[in-house]
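Omission of a single protein chain aside, the complex is shown with its protein chains in their original locations.
Right after this comes chain A.
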Amino acid sequence: MRLEIDWTRCDGHGLCARLLPERIGLDDAGFPVLGDRTVDTDDLAHARRAVSACPRLALRLEQAPSPATR
């Protein structure tokens, strides 16, 4: 699985960074900075918790790497 952010939804609440500090930091304006996006089975429960905590439903867990956008 892979962590994805819908940047058009993210408002920089920052809960993801608090729940997954080993993967997600925050920039000056409070928006998430993702480190390693791939999530293996060990971390899945943690990642799911962060995803479900996002008040804007901007953080998602997706299957395979996303295809090219254009």
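Just so it is clear, contacts are C-beta pairs under 8 Å (C-beta built on N, C-alpha and C of every residue); 3 or more make two chains touch, one makes a residue touch a chain; residues count from 1.
Keep in mind that, in the parts below, contacts and distances are computed from a predicted model.
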Candidate names "ABC transporter ATP-binding protein", "MoxR-vWA-beta-propeller ternary system domain-containing protein", "NADH-quinone oxidoreductase subunit I" or "Sulfur carrier protein ThiS"; UniProt protein name, chain not shown: "NADH-quinone oxidoreductase subunit I"
Footprint left on chain A by the chain that the document does not show: 5-12, 27-31, 33, 58, 66-70
